[in-house]
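Our next item is chain A:
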Amino acid sequence: MALLNIQHLKVYYPVRGGFFRRVVDHVRAVDDVSFSLNKGETYGLVGESGCGKTTTGRTIIGLIRATAGEVLFEGTDLTKLRRREFHPYRKDIQMIFQDPYSSLNPRKRVLDIVAEPLRNFERLSPHEERQKVQYVLERVGLSAESIYKYPHEFSGGQRQRIGIARALTLNPKLIIADEPVSALDVSVQAQVLNFMKEIQQEYGLTYLFISHDLGIIRHMCDRIGIMYRGRLVEEGTSEEIFTNPQHIYTKRLLSAIPNADPRERGRQEALRREVEKEYEQSYSRYFDENGRAHPLKPISPTHSVAIP
Partner candidate 1 sequence: SDTTSGKGNNNEKPAAQKEDTSKFPMTVKNDGKIIDGGVLKYGLVSDTPFEGTLNRAFYQGEPDAEVMQFFDESLFRINSDYEITNDGAATYELSKDKKTMTIRIKDNVNWHDGQPVTAEDLEYAYLVIGSKDYTGVRYGDALIQGIVGMEEYHSGKANKISGIKVIDKKTLTITWKQANPSVLTGIWAYPLPKHYLKDIPIKDLAKSDKIRKNPIGFGPFKVKKIVPGESVEFVRNDDYWDGKPKLKGVILKVVSPKVILQAMKKGEIDVAEFPTDQYVNAKGTKNIQFIGRIDLAYNYIGFKLGHWDAKKQENVMDNPKFQNKKLRQAMAYAINTQEVADRLYHGLRFPANTLIPPSFPGYHDNSIKGYTYNPEKAKQLLDEAGYKDVDGDGLREDPNGKKFKINFLAMSGGDIAEPLAKFYMQCWKDVGLDVQLVDGRLAEFNSFYDMVKKDDPKVDVYAAAWATGTDVDPYGLYGRNVMFNYSRWVNEKNDELLEKGHSEQAFDKEYRRKIYSEWQQLMNEEVPVIPTLYRFSILAVNNRVANFTVDPGSKLTWKDVGVTSEQPEVEQ
Partner candidate 2 sequence: MKAEISGPTPVGANIEKSPSAFSIMWREVVRDRLALGSLIILGILLAIVYGVSLFLDQEEIVKVDFLSIYSPPSAEHWLGTDYGGRDVFGQLIIGARNSFTIGLAITLITGLIGLTIGLIAGYFGGWIDNVIMRVIDFILVLPFLMLVIVFVAIVPKYNVLTFILIMSAFLWTGKARLIRAKTLAERELDYVSASKTLGTPDWKIIIFQILPNLSSIIIVNLTLNLAGNIGIESGLTYLGFGLPESTPSLGTLVSYATNPDVLQNKWWVWLPASLLILVMMLCINFIGQALKRAADARQRLG
């Protein structure tokens, strides 16, 4: 059974205008998206900026209200829950944020940051609390004395690990990682990615991994969903997407990635031109008259594409 099952999720932001600033239109940030996550896997959500990745992630964790659709977590529809009722699920779903600078309160010591969820869910004596915090911190590779430091005393990668430690304290089942490394330098990026993989194994975590960097997605994810303007255009295993892309948008995305081998320069350029041509020619085949993708259709048990 899927740990998380998203069904026809829609999130619209109102656009106000007109004389009385009434809602005149909506931004369809997420427009009918369905996918599911199995326990222990990493599901990657990729797409261009503004295609609705963040909105999807934040809706799942309850930071944004869904306009329609269901978010079934272990069978419970989270979108129907009231604030109170949602509370216990917070333990199970946690989030890693993009910016390790703004996601840690600069005025709080590491101890307070990491202990925050403990204080909300468990009643621990200060001593127990500190022990537990030190334990998780050491798990993420930070020394025990760091608990009395402030976030600005850490490097970006270390900060991201503090964020991860905070998400881990409650032993969550699902972690939503929204571009967890895009604010980090290449070398630090590797650190965090390696680490995320390690703890996944250790804790049996499930990741919803959001990124626009296909290299990282390929490195991290088992299955991938490609998003375009609030919809999924293709979904499949990592291999399928990278070696056998079906949707023209996927192909375009893949061809745009620079090739890290200078000798491949010419070929890459040619490929790009070719895809671009196809994109222009067959645009209407892949998108409806509003420029929106069609619903997904399975072409293999694991691979689905949005074609009419």
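Keep in mind that, in the parts below, contacts are C-beta pairs under 8 Å (C-beta built on N, C-alpha and C of every residue); 3 or more make two chains touch, one makes a residue touch a chain; residues count from 1.
Picked so that all candidates are chains of the complex that A comes from, given by their letters.
Every value quoted in this text rests on a predicted model; they were computed, and no experiment measured them.
Interface remark: chain A makes contact in this complex with candidate 2 (options 1 or 2, touch as defined above).
The residues of chain A lying in touch with candidate 2 in their complex are 58, 61-63, 87, 90-91, 93-95, 97-99, 102-109, 116-117, 120-121, 127, 130-131, 134-135, 138-139, 141, 144-145, 147-150, 153, 163, 166, 170.
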